[in-house]
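Read through the structure below, which is laid out as structure tokens, and then see the notes.
Rather than the whole complex, this shows some of its chains in their spots.
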Amino acid sequence: MIDRYSRKIMTDIWSDQTKFSIWLDIEISAHEALEKNGLIESGLTDKIIEKTRNIQFDTTRILEIEKKTQHDVIAFLTFISETIGEKNARYLHQGMTSSDLLDTCLCIQLKRASKLIIDNLDNLLNELSIKAHEHKYLPTIGRSHGIHAEPTTIGLKFAQAYAEFSRAKDRMMSAEKEISVCAISGAVGTFANIDPSVENYVAKKLGLSSETISTQVIPRDRFAYFFSILGIIAGSIERLSTEIRHLQRTEVDEMSEQFQKGQKGSSAMPHKRNPVLTENLTGISRLIRSSVIPSLENIALWHERDISHSSVERVIAPDTTTLIDFALARLTNVIKNIGVNKKNIEENLNKLNGLIYSQRILLLLTQKGLSREASYDLVQRNAGISWEKQTDFQKIIESDPEISKLLTNEEISDIFSLEYHLKNVDYIFDKVFAI
Amino acid sequence: MIDRYSRKIMTDIWSDQTKFSIWLDIEISAHEALEKNGLIESGLTDKIIEKTRNIQFDTTRILEIEKKTQHDVIAFLTFISETIGEKNARYLHQGMTSSDLLDTCLCIQLKRASKLIIDNLDNLLNELSIKAHEHKYLPTIGRSHGIHAEPTTIGLKFAQAYAEFSRAKDRMMSAEKEISVCAISGAVGTFANIDPSVENYVAKKLGLSSETISTQVIPRDRFAYFFSILGIIAGSIERLSTEIRHLQRTEVDEMSEQFQKGQKGSSAMPHKRNPVLTENLTGISRLIRSSVIPSLENIALWHERDISHSSVERVIAPDTTTLIDFALARLTNVIKNIGVNKKNIEENLNKLNGLIYSQRILLLLTQKGLSREASYDLVQRNAGISWEKQTDFQKIIESDPEISKLLTNEEISDIFSLEYHLKNVDYIFDKVFAI
């Protein structure tokens, strides 16, 4: 992934150094298991550990060997052999196949990436909770279809996002679990040349489970699940970003991304302050989603495996985790520094001159015995007048003779009240933020 | 979905009659809750139940009303009102918004669909288990990259599919749970005109959970999760189908789909018996996957909701569940009736004249003290000769002087053995089929 959308904490997981270091861990763990099984002379594992303690993986040299062998794992093993001596290295990779190394390593990397992503989600949830509680009772207009509907609160908007990202966290934890597996089962997964106890030993040592059944490779439905979850979280990132973009548009102007000192919104128009961060996150969500289909296409490998999944994963594993890490960190910052423009929020709430209370009139009329259909027509007709003339809906209602027959002015006045709409905010917050 | 890929048991869930019937259930349950809260005269709910006991939903009439109102829920309510009388109907839908009805209904339909899909998975798992145990020890060549690798068993192939579809079932159950929610929270989810107790009452009555926080609609990340899971299962369907297609190709001919009496494989070539069912399933998998991205795009609705998700779901909810139901049922039948051609399986296993045992020679040479690199070169060179001349690999190995120095003929002979490769079949089966 390009630097612009990368954080070092994530890209480090995907560096060559990290990869080789994990490979070495796996090889040594497997070696240790063999030694414990008495298949290797006692003490050899310790010797290898000793000799590789401060190892620097010379990527130039490794690539050089790969160019000849056309095989990255053999290149790595040859390099290790060169480093610690052929004799010491001779039982490394014993009975294993490259995929044992590659897949288990990928799982470890994805697991580490998961931890970061979950940390990000925790940070985001924390900021969302703060904003939700800060603006718990701040009334604002709820909009369906982009049209003013009925009042809600700014706090509820953040609470909704909190609930959605809580689900995201649950899903991420299940995705982490799905890919926290280890396979050391040999060329077609039969443990022909390596005892199952090795797999179990390595799995336990590296914090993984043993794959139930592998066929040289770990089945790719696990990884498809992982990337699908990232795609769903991207959808949630886009949703919250879209909300902010809407709320910052000039005519609405209820919230705004922080505008930094020195920042320039446009090279041409000095007055501009654009919601560029959330627009950027909208685009990044598209990118994250785009790895879902290739990951699904990767499932149907041929027979015990083909290697078509490999090029896909070499790209989407680092790229997509890097993007979502960046996106969540950016979104957290946006929420933390979000500007909330109470004045405009209130103005917009009153923009439709009371029309937003139309439902309660409808309901009250039906309660007075009018049919639902007749009530609807009556309220809709008056609403049309208020909308067109931009005049106070309450007054129009009060002056409608058909309505006056059924409702007193007191009853009507009682309808045009914010409190009525916010009475269950506490109830909802209790559900959302329940421990 | 076209009839060709539909089973009535699933399309019934998505019929208009079913939809209206669920709508009525929800409305009546909500009405009942209101009555229990003392907001409606006692006995009115029973009266509605009585009057709708044998209701026929006249879709022509309902569509006629919709044409005028441009609103499907209002059309339905008007029809009910016509049926049971305006007076009896006047508290129906009280304080609810259309989405309360539509979303809760969609969840009930998806939940019913989930049950069917899970039943299908159970049937498929059952057939896979039977085939796995039937052919548990039947040796066959394992292939990586389409190239013969090392022996495995036909049973392990089915066991692998069993493990994969077990994960599919777990995922499906989590998808069912994700969408088993009920929302009756009003126009922007604030419970302004309807008490939260109604939602809880209806949820309990209909076997759902109450949505944590809704905003007129149930958040769409839940449905995205649902369709993503279907997409992953489609990947697994494609994998197993691809395996069978490969095994049926003329040169391999190890398995074959049942060919029915009277069936014609080709309009032109009377000799043809084609794996058309699994090819068909491969295409259907593409279709099922194609609903994943729209479902992800549906998440980012505007503000408290826009209705863009609706057209997507009106199509993909019935179509995708219908397709996966059909696909799983078809796949189950394919597995049940699969032909297993033992003669060809054995012939293919011997096709490479023993080359498939090359790894063990490599390992034994390293155990004798040769370096991994030297061993590899030695075996690779001899393998090349056997491959090109299509001659017995064991003999070539035995006659290599460098190898003879290190390995006795007895040791070599011991290498060319199937038992060695199958010794852990029991271990793997125990893991896969563990209760």
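A and B are the chain letters, set down in written order, and residue numbers restart from 1 in every chain.
The rule is simple: a residue touches a chain if its C-beta (ideal position, glycine included) is under 8 Å from a C-beta of that chain, and two chains touch if they have at least 3 such contacts.
Please read all numbers here as calculations on a predicted model, not as lab measurements.
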item: Copy number across the full structure, from 2 displayed chains; value: 4
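Just so it is clear, only the chains that are shown with their structure count from here on.
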item: Centroid spacing, where centroids are CA-atom means, of subunit A and subunit B in whole angstrom; value: 24
item: Contacting residues of subunit B [partner subunit A, same complex]; value: 74, 77-78, 81, 86-87, 89-95, 142-146, 149-152, 156, 159-160, 163-164, 167-168, 171, 174, 186-193, 196, 210, 212-213, 215-216, 219-222, 224-225, 228-229, 231-232, 234-236, 238-239, 241-243, 246, 282, 285, 289, 292-293, 296-307, 359-360, 363, 366, 369, 371-373, 376, 420-425, 427-428, 431-432
